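Take this structure first; my questions come after.
Removed: one protein chain of the complex. Kept in place: all other protein chains.
Let's turn to chain A:
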């Protein structure tokens, strides 16, 4: 087991593409760190630099006490699960799992013990003799996991390991990965663009955008206090509503002609300043008294919840409520929100304007 420490890591590809623009990150021993962000933000590149599959343009990567910038992937004591699984097609499941151990000169009976043990944990004992092409996607995924765990590495690296599975299997495997990682206690770095995976798996969530880290934190903290408009709209489903608001005074913002109390507001914002106000669909409540008036265009039924769609000052707005909770006139909602759940962002930079 080991911690992983990145110091101002940069990557510029040969074509001049700056894929990673200075990332510093500290993943504690046994931690589960998820890198999440939109396509092309550099998450895979960062992961591959930790793996040693890409050279590091600047900065340093340390695994445990050792800086590994110039260490071969083979000597970093890591295991990686690829998006397409990358199973060796000409080897049986058993040999796929044993390959890494054989390369390291592990004794035969030890290999056998470890492969069987991993196969038992992952419930793939019955097809150890099969070739990968005779397996379903979910089974291949398990074999890929098995290949990673037999080696008992210092660090697990995952690059979107679940994205080729169907929705149901993905949820199941997600839970299994979490359970496995807990049980083994191996430091893990996991790349995904699925924010549900990111929220549920991580104990350290890293939101990336365009080669930069936007925010690092516990998943709940990131959700409750997004550091930027980008994070606010990226984490959470349906995404946070962003509507224009005008500063009225300390702790007060006017949205859609209604005054909202704000708990977390940067001091010294001049009245009249226009801000982006973030309101999560699930935080908005129907008010008995005055509130933001939202004309509803249509309602989406999701079973357990309903989504009310409308427009406020030209911005799209969604309200989420448990089915049946809103019984008043559903063509026009009057909404309020808890002062602690109002997020303010700079119009231009998107940075949080909180305390």
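The working rule: a residue touches a chain if its C-beta (ideal position, glycine included) is under 8 Å from a C-beta of that chain, and two chains touch if they have at least 3 such contacts; residues count from 1.
The rule is simple: contacts and distances are computed from a predicted model.
The protein name that UniProt records for the chain not on display, among "Fe-S cluster assembly ATPase SufC", "1,2-phenylacetyl-CoA epoxidase subunit B", "sn-glycerol-3-phosphate transport system permease protein UgpA" or "Septum site-determining protein MinD", is "sn-glycerol-3-phosphate transport system permease protein UgpA".
Checked against the hidden chain, the listed residues A:2, A:78, A:145 or A:344 yield one contact partner: A:78.
Residue A:103 is the one among A:24, A:55 or A:103 that touches the chain missing from this view.
Although one chain is not shown, part of chain A still touches it, namely residues 51-53, 72-74, 76, 78-80, 82, 84, 86, 88-91, 99-100, 103-104, 131, 147, 151.
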